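Below is one structure, written out as structure tokens; the observations come after it.
The complex appears here minus one protein chain, its other protein chains still in place.
For chain A:
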Amino acid sequence: MEIETDVVSNSSGSARLRLANTDILVGIKAELGEPLCDRPNEGRLEFFVDCSANATPKFEGRGGEELASEISTFLTRAYAHPHCLDLKLLCVIPRQQSWVLYIDVLLLECGGNLHDAVSIAVKAALFNTRLPNLTVTMGEKGEAELELSDDPFDCRRLDVTNVPCVVTLNKIGHYHVVDATMQEEACTLGRILMGVTEKGTISAMKKDGCGSLHPDSIYDMMQSGKKVGETLNRHLMEQLREEEKMGRKKPQMGFLR
């Protein structure tokens, strides 16, 4: 698994993940917008997944929309829990302005295990996101005025320790496997997708596929999924922190390597 952050320069945060034949690019753009009516003190996340035709000609035009909406809906559900990402920190002026993070995922190559790869790349991009600091001043007529800081280093980071990663467990015969290749996915009876945080909490779960699963096997799969999820999150955070420490010395590779 190869991960690199800060690949796209005109976004607030970005990451690229390469997992065998799966290639995912995530860009996050932070914009100011109105908060939702039922959550006036919180910012919001908007997920958008785009299946590029580079991956397969079937994704040309609107061919990849079904897969894209499936991935984005599951991600939205996994992130819906208030403990995952503190959305109150994204509020600027209650009921009027808040940060909206547009998380855009671009699938460049599909080689199996898409949900997991996408969630890891999204977590890395969120870790890389820098929001400029704002100062709110009251204008003459009582309306608030926002001033964005010009200094590129005067910014805020997001706390991604509780952000979940998706773990997919595929049932093949009597066993279940994690991180399946495309060939393995073609022989699965059914799969369980779980959003697992570093502490082992499950934020979302879904059963996919046309086969049926016995409750005992679902329970076993959940236990393995929790263990895998905890390890995955921990290693990912270590890797991201190490990459960040390299700072300027980090070789900017992108797609050129």
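We adopt the following convention: contacts are C-beta pairs under 8 Å (C-beta built on N, C-alpha and C of every residue); 3 or more make two chains touch, one makes a residue touch a chain; residues count from 1.
Everything that follows uses one rule, which is that contacts and distances are computed from a predicted model.
Its record in UniProt calls the unshown chain "Putative exosome complex component RRP41", which is the match among "Proteasome assembly chaperone 2", "Putative exosome complex component RRP41", "DNA-directed RNA polymerase III subunit RPC3" or "Phenylalanine--tRNA ligase beta subunit". Residue in contact with the omitted chain (choice from A:29, A:44 or A:156): A:29. Considering the whole complex, the residue from A:8, A:71, A:193 or A:236 that touches the absent chain is A:8.
When the omitted chain is restored, the residue from A:3, A:17, A:71 or A:106 that touches it is A:106. As for the chain not pictured, it touches chain A at residues 8-11, 14, 21, 23, 25, 27-29, 31, 48, 50, 52-57, 60-62, 102, 104, 106, 108-111, 254-257.
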